[in-house]
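Report on one structure; see the data block that follows.
Left out: one protein chain. Kept in place: all the others.
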Amino acid sequence: MLAQWKKSFIFGGFLALLVLLPLLTSRSDILTWTCLTFQYILLSQSWNILGGYAGQVNLGHAAFFGIGALTTRYVWLWGFPLPLALLLGSLIATVFAFFIGLPAFRLRGIYFVIGTLVLAEILRIIVDTRFPVASVLPAETLLTYSLVSRYYLSLLGAILAVFTVYFISHSRLGLGMRAIREDEDAAKTSGVGILQYKLSAFLISTFLAGFAGGIFAYYMVAVQPGYVFSPAWTFDSVVIVFVGGIGTIVGPIFGSVFFVILKQWLSLHLPGGLHLAVFGILFILVVLYIPDGFIELVRRFTKG
Amino acid sequence: MFRFLAQTLINGINIGALYGLAALGLSLIFGVMRILNVAHGEFLMIGGFIGFWLFHLYGVDPFMGLPMVGFFLFIMGIAFYKLIFSRLTRFHEEVKLKNSLLIAFGLYLIFPQIAMLLWTPDERAISPKYSGEAIDLFGLRFGYVPFWGLCVAVVTFLALYLFLNKTYFGKSLRGTAESWKAAKLSGINIERTFMITFGVGISIAGIAGVLIGMVQELTPIMGMPWTLKALIVVVLAGMGSIIGAFIAGLILGIVEAVSAIFMGPYTIAVGLFIFLIILMLRPQGLFGKT
Partner (left out) sequence: MTDQEAVMLVVNHIDVYRGGLKALWDISISLSKGEIIALVGANGTGKSTFLETIAGLLAPSTGMIHFEGIQINGEPSHRIVDLGICLVPEDRGIFPGMNVLENLELGAFNRRGRAEKEETLCFVYGLFPILKDRRKQLAKTLSGGEQQMLAIGKGLLSKPKLLMLDEPSLGLAPLIVKNIFEAICQINQTGVSVLLVEQNVRIALKVAKRAYVIENGRIVTHEEAKNLLTDKRVRQAYLGIHSF
């Protein structure tokens, strides 16, 4: 494979390109799609931490995305500075995670799945019932709406996510998580503190998910509160991680790019939400036949 | 006052029977196959719609049409198992279960879209001529449709109970639920057992769907709320108890009906609340084995 310095050079060059992109083009569609890709990278990497590295399937990921989104949105619209709003959004999402995670992880894994699923859907129903009216940015904010600032914020989010995953995968925490993923019983007997590792992974995961939600809340002009709890957010993260390569650093990045392009293409040619069905079928095929994702396929091809 | 409470109780039992039926198939599938079918509600939705179209297009009375719906969904369940889930056998058990979960999740995203495409997002209801009729006894109202729905639910429950406890094949299902290894070594064809279990579970969901369509609306997106209801009931009953699921459904129905008096539109939170309490205090559920 390439020498280390060459890799860093390519990586750095690519990063520089992304940073300079808004200066190189003013086409809002390119910026929008790249911006969305960054957000998807952030969201999918957050799921990857718990699902890919620690092996715990969280089907209620949308709950934390949504909590972060709504918290950030309202705190920001009430006049507080954006960074505070974003931080609060992420923290509150993490707090929710703590209260679900503590009982759920102590029980069998299946309870965690049910618990997160139930939480997400109940939140969605409650929010939909209580706040059915879309939240629209007030006029003054609309006038100063800058795609570029949102672009950089999303890029920051994506970089944060990728580095978090990188550090985890090279840390003791990551080792413990992977031991749990491989064989929980074996990990337990070798002294790995199951509950604290799972909980740590969960909290980091939901913090980033909340952050993703917050960025999204800042980004969207008008959003129906229930929408941020839509299971599509969970599903999108899961599909991206799986298709790209679960438990890898690069997988979700590749997956996000692929996802955004495919989604854009599909929604042009297919009516309504049918592209979701296409993703569903694609997802099932990947789970059955390429469970390690495309990254693994690529790796196998380049080696042999 | 007493009459009001009694009526609430009756309503609670009626809806609770449907909760129990919805949970029954889910519990069976989980008990035997260890698959948490998060797409269970989708099959319920499809059963409901098939019942609706049988009635609307061909005039088939929904109760009469139940065997057809049940049979059709049985075949559908077998087909889905054979085409999709059975391909997971080559995986190690834990991976297999995780992947089954993910696949069911994928189905949960696909089904509503296909349903919306075929049948539009409109709400439908199965309303035969006798829909609104009721018998008045002791000043209490026994709706014709909910009553017969309750009967069907109880009959289905009993049929499953007899099947699992009195028939040889049914016992092999229970054995498989206890230990796959022991079942395999007893000469039980596990793949065939899974296939049939899935078919039966889905079939029961379909029947529930028709009954639900007669007392509530059918929409393409009704799947997940019902899956959640079923999940809550299964946790309430205890993950191991297939039969307990029906009884737990009845209990949930009654509790919900009674608490609706005080909570109005937030009754939905009752289910969540119960769920969380059970999780914290008695995770093995009311009837579960540890």
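Think of it as A and B in the order they're written, each chain with its own count starting at 1.
The rule we apply is simple: contacts are C-beta pairs under 8 Å (C-beta built on N, C-alpha and C of every residue); 3 or more make two chains touch, one makes a residue touch a chain.
Since this is a predicted model, take the numbers as computed values, not measurements.
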Interface partners of the hidden chain - shown chains only, full complex considered: B
Selected residue (touches chain absent from view) among B:190, B:215 or B:260: B:190
Residue among B:27, B:113, B:172 or B:203 that touches the chain left out of view: B:172
Chain B residues touching the omitted chain (full complex): 92, 168, 171-172, 174-175, 178-179, 181-191, 289
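We adopt the following convention: only the chains that are shown with their structure count from here on.
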Length of the line joining the C-alpha centres of chain A and chain B, rounded to whole Å: 32
Interface residues, chain A side, partner chain B - complex: 55, 57, 59, 103-104, 107-108, 110-111, 113-115, 117-119, 121-122, 125-126, 129, 231-232, 235, 238, 242, 271-274, 276-277, 279-281, 283-284, 287-288, 291
Contacting residues of chain B [partner chain A, same complex]: 36, 38, 84, 87-88, 91, 95, 98-99, 101-103, 105-110, 113-114, 116-117, 224-225, 228, 231-232, 235, 239, 265-266, 268-269, 271-272, 275-276, 279-280, 283
